[in-house]
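The complex appears here without one of its protein chains, the remainder shown in place.
Chain nomenclature is as follows: A and B, assigned in order of appearance, with residue numbering initiated at 1 for each chain independently.
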Amino acid sequence: MIDPYLESILIFSGINIILALSLYLPISAGLLSLGHGGFMAIGAYMSAACTALYGLPFLPSLVLGAVMAGLVGAIVGFPALRIKGVYLIILTMGFGEITRVFFLNFEPTGAASGLGGIPPDTTLALVWFIVAILLFGFFQLRRSRLGRVMTAIRDDELAAEVIGINLARIKVAVFAAGAALGGLGGGLYAHYALFIDPAQFGFHRSAEIFIMVLLGGMGNYLGATLGAIVFTVLPEVLRGLQDWRMTLFGSLLVILMIVRPWGLIGARR
Amino acid sequence: MLLKLDKITKTFSGYSALTDVSLEVKQGEVHAVIGPNGAGKTTLFNLISGVLAPTAGTIRLSGVDVTGKRPDHVTRMGLARTFQGVRLFQSMTALENVQTGQFIRDKNRLLSTFTSLPGKTGKAERASRDAAMELLTLVGLDKHHKLIAGDLALADQRRLEIARALATKPRLLLLDEPVAGMNPTEVNDAARLIKQLCERGITVLLTEHHMSLVMEISDTITVLNYGKKIAEGDPASIRNNPLVLEAYLGSDVAAHSAHQAAAAPGEQARSELIAQEDR
Partner (left out) sequence: MLIQQMINGLMLGSTYALIAIGYTLIFGVLNLVHLAHGEVFMIGAFVGLYAAMFLETGVFGSIVIAIIAAAAVGVLVEVLAIRPIRARNGHMLAPMISTIGVGIVLQELATRFFGAEQVGFPSAMVGAPWHFGSLTVTPMQMVILGVSVALMAALHFFVTRTKVGMAMRATAESLIISHTLGIRTDRTILLTFAVASGLGGAAGVLVGFSFNAISPFMGIDMGIKGLAAMLLGGLGNIYGAALGGLIIGVVEVLSVGYLSSSYRDAFAFVIIIGVLLVRPQGIFGARHHVEG
């Protein structure tokens, strides 16, 4: 079939695209979240527990993981309504860390030792099928009234409110949807990595997902997609720099902030 | 009675922005709220549009109690507003800004987003465009529909904000200082636009400092000072009202003007007021 190395790059690219899009969704409505590692963890652990511990079939488990992440996202989304900017970022960071500590102590899924023996159910076809559906969805969203409403909320919440937009409903829905997608990505990741532990889903993970979206320019779902691909492929291409991956991306964050004067949010599509 | 305010009071930790203000806006009229800076006009607007909740009193829109309801609820009930410092969606074009206003009047919202195919959406999308363009033409911005909102001149931005508000199909439109910073030509255009809105059956409640505009287009004028209503009536009666003059010009000048107004009714006081606003 395909060269296994190439296949693994393609699968990781696909999963990262799903993760990047999952974060891009709330960001495009003005909700900056640095806790997406937490939603990924919930999806990963939930789906892996279903398949590895209870022997449930893969696809329903995957969906269950996503739904669980979405529910938690809705719960977190409500208090996040009243919080803006810096505070929201800190709140989501806190949430991400709480999730990690939770799984660190949660015995049924192995606590600190992690959860292994996950069936290798993630296939290249499945991942990219999901990517295709998501890309279509975002394409439709952008041209739609709902997409315009999300941009409106991002640009000026008060103005959006006075033209009749129910902020609460949309913000919570978008946040929950982004969380569910993150959980989906987590589930796919778990069934490819075959072993998960809480350390894989800490702040570093949230920062990585954030960097992917940032790399792509934050104005556009295609940008997020591209950012995810670059983030996955670049370290492979620059083989010698594998070890320096995170250093590189950390520096990239700083450079991007310096060089992009028109800011992150509100970038023209 | 389209809008009825009953003994509206708003206090901010000890400071009273509005005290016992009652006011009625009749269907189809142009009603102006005026008063010196700090009189409470913008607070009043914020209360009516739901941005703030009153400390006491009730607000009724067509008989329905909307006191303290959130802005989006009030808008869905048929009230739209503009802001003193224009609040447009900076990253969108003029056309897109107006189209966002259509959202609440759109029947099939969420589902159509994902089920519509590029061809089929064409019809609904085209209808949306046409409706938005009609509004842009009404306010004179049709040529600018592709421009980014943030790039427009201030006067154009104000008109765009009105077009967007109109897209929500309001029965009552609140205009917060619609001609601030405009030159005389633009003010005339604005006056004409407001008259056109009336012809469309929209009731207008506005607040302004531009006295000639207010006098020219208003049916009723309510005057506020230090958060209290001090006068109300048609332009002619407000023009000569000594309390109003005193609020704007101070008691000495007011007395002098009142004396002169007795000699030449209306003229002197009116020119004082106009001189005031030109400052």
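Methods note: a contact is a pair of C-beta atoms (placed from the backbone, for glycine too) under 8 Å apart; a residue touches a chain by one contact, two chains touch by 3 or more.
Please read all numbers here as calculations on a predicted model, not as lab measurements.
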Check: Who does the absent chain touch among those shown?
Finding: A
Next item on the list: Would you mind spotting which of A:L53, A:V67 or A:I83 touches the chain that isn't drawn?
Entry: A:I83
Next item on the list: Can you work out which residue in A:V101, A:I133 or A:L238 touches the chain that's missing from view?
Entry: A:V101
Next item on the list: Identify the residues of chain A touching the omitted chain, counting contacts across the whole complex.
Entry: 30, 32, 34, 79, 82-91, 93-95, 97-98, 101-102, 104-105, 202-204, 207, 210, 214, 244, 246-247, 249-254, 257-258, 260-266
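As a convention for this text, only the chains that are shown with their structure count from here on.
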Margin query: For the complex, give me every residue of chain B touching chain A.
Written below: 49-51, 70-72, 75-76, 80-81, 83, 87-92, 96, 99-104, 106, 109-110, 112-114, 116, 121, 125, 128, 148, 164-165, 167-168
Checklist line | Footprint of chain B on chain A - complex, ascending | finding: 137, 140-141, 143-149, 151-152, 154-156, 158-167, 266-269
